[in-house]
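Every protein chain of the complex appears in place save one, which is left out.
Residue numbering begins at 1 within each chain, and the chains themselves are lettered A, B and C in the order written.
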Amino acid sequence: MSNGSVLVVGGGIAGVQAALDLANSGFLVHLVERTTAIGGKMSQLDKTFPTNDCSACILSPKLVECGRHFNINLLTLADLIALEGEPGSFKAVVRQRPRYIDPEKCIACGLCAEKCPKKVSNDFNMGIGERKAAYLSYPQAVPLKYALDPEHCIWINKPGRCGLCAKVCQAGAINFDETAREYILEVGSVVLAPGFSRFDPSPLDFTGYGRLPNVVTSMEFERLLSPSGPCMGHLERPSDGQEPKRIAWLQCIGSRDINRVGHPYCSSICCMFALKQAVIAKEHAHGEFESSIFYMDMRTHGKGFENYYNRAKEDGVRFHRARVHSVIPADDSGSLQLRYVDELGKVNFAEFDMVVLSTGLQVYRHTVKLAEMLGLELDADNFIKTDSFNPVATSRPGIYVCGAASEPKDIPQSVMEASAAAAEAGRIMAPARWTETSKKVYPAEMNIHAQAPRIGVFVCHCGINISSVVDVEAVAAHAKNLDGVVFSQCNLFTCSQDTINQMVSIIKEQGLNRVVVASCSPRTHEPLFQETLRDAGLNKFLFEMANIRDQNSWVHQLEPEKATAKAKDLVAMAVARVRSEGALPYNTVPVTKSALVIGGGVTGMTAALSMAEQNYPVILVEQSECLGGNGRKVYRNWKGDTFLPFINELTARVTTHPQISVKYNTEISEVTGSVGKFITTFSDGHSFEHGVAVIAVGGQAYQPEEEWQFLHGIDHRVQTLLELDQRFMEEDAGLKEVKQAVFIHCVGSRIPERPYCSRVCCTHAIDSAVKLKELNPEMDIYMLYRDIRTYGQRERLYQEARAKGIIFVCYDLDHLPHVSERDGRLLVHAHDPIIDANISIHPDLLVLATAIQPREQTGSLSKFFKCAVDSQGFLLEAHMKLRPVDFATEGVFLAGLCHYPKPMEEAIAQAKAAAARAAIILAYDAVPAESVTAVVTPAKCTGCGLCVEVCAYHAVSLDENGISVVTTSMCKGCGACVAGCRSDAVSLKNIGNEQIMAAVDAAFM
Amino acid sequence: MKVFKISPAELDTMIEQWNKVHVVYAPAMEKQAAASPDCAPGWCRVDGSAALTLLPLLTGPTLASVKPFFFPQPETLLTYTLENTRPDKGMMREPERSKDMQVVLGVRPCDARSVLLNNLPYQEDQFFQANRQRTALVGFICDQTLSTCFCSRMGGSPLDNEGLDLALSRAEDGFIVEVCSEKGEALVTGLELAPAPEGDISALAARRNAGGNPSATELDSLKGSELGTLYDAAMWQSLGEACINCGACTFICPTCYCFDIQDEVVRGQGRRIRYWDSCMFPLYSLHTSGHNPRGQKVQRTRNRFLHKLKYFPDRFGPFSCVGCGRCVKDCPVNIDIREVMDDLMHLTAVE
Amino acid sequence: MSETNNWEPKIIAFLCNWCSYAGADLAGVSRFQYPPNIRIVKVPCSGRVSENMIMSALKSGADGILVSGCHPGDCHYISGNYFAKRRFALLSNLLDFIGIEPGRVSFSWVSASEGEQFAEVVHSVTERVKALGPASRLVKQLDAVQAA
Partner (left out) sequence: MPTINKRISEEIRAQARKLLEEGEVAAVLGYGAGSLPMTVKPLVVRRPEDCSKLIWSAFCVLNLANYLPAALKSVEPPRGPRDPKHEGPLPKVAILATGCWSRNIVVQIQEHQVARGRVVVMGVGSRGMVSRRKVEALFPGLEILAVEEGDHELVVRGADFAETINRWSVVRDNCQSCTHPDPVLVDLRIGEPVSERKNPNPFKQVEEIEQQSGDERWAWFTREFSTCIRCYACRNACPLCYCPTCFVDDAKPQWVGKSLDAVDTGLFHVLRAYHCAGRCTDCGTCETVCPMGINMRLLTKKLNKDVLNLYNIEAGMEPDSPLPLTTYTMDDPEKFIITELTPVPRAVKEGK
């Protein structure tokens, strides 16, 4: 039998997501991270596109969850150095370098860094500014533990010389004698998420990078923008600290460049990255601001990207289709002059205060070494090679890869692949689920019903962090007199293990039924103290914290008296709040261990199979009479792999799998219930009970009409890509006879009615053109395009097409191609901007690359499951970046074209990701639900429905008497309904108006 | 009983004199300024010079009744502190109460009678009695009445001086002042007032005789009637349907005397107050259990009228209404107690 | 009077758990100093804050009130701050209309990464409240209540 542990290499967002998914579905995870903290590249970003979310804000909760997870063994400063064995039973050797600061003891007070005399360049800030040799890589780092930099630490290099950190560390955490350790880990499978490095532009002398201080890379610029970066979010240019008023972005630095760099691929993310930076920089700027982006093709092919691009244009970001050939100093002030040739061949000069190089993505050198050690095949660009139809599998069974190590990609795609890799790893280890994990057992909880409050208050010195400013003894004395308080004391470190143990016995001895800790932030420490309450047999919700460090002693260092008065108030407020709090249930929802998959295309089949292979029963619902969906209409992918054999094999596996039953010609007519137990009724009247659902209803091709019709449906020589694919599959001999072919791109995409890019058509069209060239190398082929978006390694195909003599002519919306028929011949008029002339072509084949649209029924289906759709009718995921296959409605997942147009390999990855996310729920007999939920007092309810309208989770509804009811399992405890209710009929448990206003009033006692 | 005659100027002087030693109130002629939070809505503090402009009064009852002088909104019963550092934290204390005499001007006979009626249930109430002790009513008997006045029907009279401490009535060139009580006596002590001429006194008596013997005989049949008949009357349905259950009638009514008690804590200082409640409000009869014996609007509307016209007289004798007509004028939905009485009379007649 | 009595205002701040409270923590981690007049009350979301809570805090004697949530679009609960935005826009206009001094009740968006901004918001709010002096409008006083 397989081992139930898994090794995840890399603690960036992909590794973290894979680790969480695996740990949450019943496996023990060893997460190996090379640096001192997890978070990876995403932690260095300021904002993320296309939502402009604060990167650290959305990432942090995942990191904290990962750091605290009972079944994730986090190994920082560690590397995988050897692996042997077979899938199911690998033996991995992991080497962990010393941190020199004991994480068990470190309380992250920062004194070591403050006193450390050695300043070194700050690598987290891309070398801008300095940090100390004793350091925390960034404020939200997980683990939140300091480390000594062995390269620079004075003592480590010359023992006895410094040692200041050890002297000031009250917790005694410094250990200069720590040595490296090796762990031998038995695991069932391995997930690699080693991430990517950024291209170093130093060798590209035309950019001036390295010589001109105001030429920075996009990652450096990101740190300049970040509020936690070297200039605290005040955009300053490096040379003189002045606020730049004119910034240029140069695209494709180290991408799409065979000549100087040897990177033929497109890095996929840089266009959006630059757009985002241009928009955000403008937000930072005071007054006039000019941003220009110099590009070859704007590749905004993801969900919401094209809109972002359009908005940026409206906001005044300027776009120049040109490659800049020189960046030189404009004058002595630090300004820069750019020289470039525009589309019409004219030489231009432009002056900027700063230049940002959109550097490409590449594989880490150590990743290449790791792959060699593991015996993995790499592709021509040194990315880890994967399979078209199994996009997260490496060449070695049992080892999976996710994120940008297999091809440049953005965050949602990496997160999707991480979940997909978790699904694959989980598939081979399914029988060993829950064998290696452990579960904590708590004592029975004391029933405090009807007991008068007996509150204990613990006031923390936090070493000297609090007590150097606040008179903590006075605070504890003040607390003793407060109503309901029967015990109060001070502790040096309330969070230290010995104090925690002491707290357990005090709770028992004193018969405390509520606890207040006055120390640091509940955001970091509440879980720890709540755990302590449970260990002492108290419900964990009988607890409040007074934040007298982060929000008091640290911010009022010069006003000790006022800080002490404030601490007293904060403690009184916490006591007032906890006084009327009650025990809350640890809510769970029982899970029906079966899944519903809607849509029998490749995506739906993949998701169904993935769950079935993890041994869960699945019903797959298909509205037509056969499986395969859109995939059956497509000939092959850009790597040349044909689809039909794969689909036939997949169909056979699905239809013969004992855990899958397929319902053909069936639609959904009703859905009730929520996560754990949905009851879905089908059009044939049968109903099915399931714990989760995956929606994979696909998309459909746009039927060309009006100015985009181009005689389609009128002249048989005008065909869509899918119609051409049909002819390829039928091996239509007539295709060889074609002498001239024209392809028109973006038919129905990127227009006001459909303001999105259909993502696949550039690649599909170019591949079809290449295929035609294969059939008849003499054929003249013209591609009329707006931007070529062969993102990632698809760029090679674009190169191949050009090498084969296919001619690319750019058009824009002001100069649409015109198609007519004259004397039995097709006539295509177009405008070529390079020669600035109109051209006419007489093709005998005109191919339209038509848009992909959502299906009409997507909307009604989304209503059944209370999911949202976006303005275009595509299903809207819970979070564009970090929850790309989840819905806000729990237990429902999405994959494939109903989410957004995408090629098959991405749809497959997404299907597996959806299956992995669904399997997390199915792995449990019951899933935890929010405890702090809304509750209705029916007698006070008017039934006005305001709470129903403002609930983002559809957790509130009106019952048959028109009275509001909360579906506890769906409630997230935000309290929007509470604030909205005029008659106070809705409350939030323990965060009711009673508790909040008691706290407010306590501030004025 | 002493009877004086004074000129308008003397009245003015008299008020000025009172103002030196007492707190004097008069009916507000328009919305009062927010600057006097120590005064109930509808009344204002009088400073000496303003006295004349306050008189003569408008016909009919004052905008607000005299109720708040006896039954303040609110009355502080007890006070306490919750400050953490105080040794007496949480201990209840009697508040300091004002012992100053308050003189209320412009009171009409109907309102004066209302104090006597409210005194029946509040006989033992120390707060009401203390307020009564320190309040003197200086009233004007009514030369004219409004179409909404019906004091006679309720057993009162527009010319009555019952319940007033000083009763003024208009006479040629001034006012007749009847001293009706010891408090009234005290108010005129030390003032050099001329006794009223005999002619004026007899003229006043003649007017009173002409007004007939004030009694509620017409309505007395209600007192003897079967409660069940009144309770089950069909009229309550439509009345309850129209009533919006606001408390306007009960709060402007001089004889509604219900209260509730609540604690208020502000910045660590607490007080226990009693404040006006209204039987029109659902909360009035709501039990802690959640049960409400008068949960329906119709039940509450019925209760108010039956209390005034049946329960109160059954217990204390007189009706709990002085016929001032304020509720008739100000009920937002034109529920007219006179019509209610007519309907009930009709019902008992049929019976 | 503020100078002579050494009066220090008390300001109640309702902060959402996910952004502004985290921003306040970051201000602490970064040691950005700000005036100690603020009393933070943690709520799940700015959408949890009702008009009743704000008015009641005023009544209780808060010299200033700050409500701060995630920037629009960043709400942990998808849309809570958008509802809050409408609610507060109307409320702040209404308070102005009845003569509550602008600056008594303030609203801001502070994200989890904006520690410095949080400190600036507190500075700004405190300065404005100090300039206004102690709150008196809609602040309940027990001693002045006895009517008639």
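One rule holds in what follows: a contact is a pair of C-beta atoms (placed from the backbone, for glycine too) under 8 Å apart; a residue touches a chain by one contact, two chains touch by 3 or more.
Quantities reported herein were computed from a predicted structural model and do not represent experimental measurements.
Asker: Using the touch definition given at the top, which of the shown chains does the missing chain touch?
Answerer: A, B, C
Asker: Residue by residue, what part of chain C touches the chain that was omitted?
Answerer: Per the touch rule, chain C residues meeting the hidden chain are 31-34, 51-52, 55-56, 59, 72-73, 79, 82-83, 85-102, 106-109, 116-117, 119-121, 123-125, 127, 137-141, 145, 147.
Asker: Just checking the interface: what residues of chain A touch the absent partner chain?
Answerer: Output for chain A: 557-558, 939-946, 949-950, 958, 960-962, 980, 982-984, 993-994, 997-998.
Asker: Write the list of chain B residues that the hidden chain touches.
Answerer: 31-34, 37, 40-42, 58-60, 64, 73-74, 146-148, 238, 241-242, 244-248, 250-252, 260, 262, 264, 273, 275-276, 278, 281-283, 297, 328-330, 332-336, 338-339
Heads up, the rule we're going with is that only the chains that are shown with their structure count from here on.
Asker: What's the distance between the Cα centroids of chain B and chain C, rounded to whole Å?
Answerer: Distance between chain centres, rounded to whole Å: 45 Å.
Asker: What is the distance in Å between the mean C-alpha positions of chain A and chain C?
Answerer: The answer is 33 Å.
Asker: Considering chain B alone, which of its residues make contact with at least two other chains?
Answerer: 267 - these are the residues of chain B that touch more than one other chain.
Asker: Among the residues of chain C, pick out those that touch two or more other chains and give their numbers.
Answerer: 60-61
Asker: For chain C, which residues are in contact with chain B within the complex?
Answerer: Residues 59-61, 140-142, 144-148.
Asker: Mind listing the chain A positions that touch chain B in their complex?
Answerer: 478, 481-483, 572, 939, 1001, 1004-1005
Asker: In the complex formed with chain A, which residues of chain B make contact?
Answerer: Against chain A, chain B makes touches at 82-85, 265, 267-268, 290.
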